[in-house]
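Here is the structure we will look at.
The complex appears here without one of its protein chains, the remainder shown in place.
This part shows chain A:
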Amino acid sequence: MELLIALSIGVLVACGVYLVLRASTFPVVMGLTLLSYATNLFLFAMGRLAIGVPAIVSQDAAGYTDPLPQALVLTAIVIAFGMTAFAIVLALKVRSETGSDHVDGKGGEV
């Protein structure tokens, strides 16, 4: 499981960085989304990976998984949602004001 999680985070970050470095706004927003997925997975994994143990207090629990990263991920997801929505609206505004999808607002269609 460790290898799978590590690979997922690594591939997401690599794809995210590649897309963020693109010159048109839509891939950049997609890259930001992929990066935020990667951070969520990373935060989640940082509380140690455990299978089948509860995060809340329970009578018949053999052990507990760390509940804090789950709270952190929840906050991070909400913030990432809001930021992505804002970035998309801003990208649309740039497109309509400059008539171009380029991040510098230069040139015609990219």
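As a working rule, a contact is a pair of C-beta atoms (placed from the backbone, for glycine too) under 8 Å apart; a residue touches a chain by one contact, two chains touch by 3 or more; residues count from 1.
Operating definition for what follows: contacts and distances are computed from a predicted model.
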item: From "Monovalent cation/H+ antiporter subunit D", "3-oxoacyl-[acyl-carrier-protein] synthase 1", "Spore maturation protein" or "Sugar ABC transporter permease", the hidden chain's UniProt protein name; value: "Monovalent cation/H+ antiporter subunit D"
item: Per the touch definition above, residue among A:5, A:55 or A:94 touching the missing chain; value: A:94
item: Contact residue for the chain not shown (choose from A:5, A:20 or A:55); value: A:20
item: In chain A, positions touching the absent partner; value: 16, 20, 25, 28, 32, 35-36, 38-39, 42-43, 45-48, 68-69, 72, 75-76, 79, 82-83, 86-87, 90-91, 93-94, 97-98, 103-105
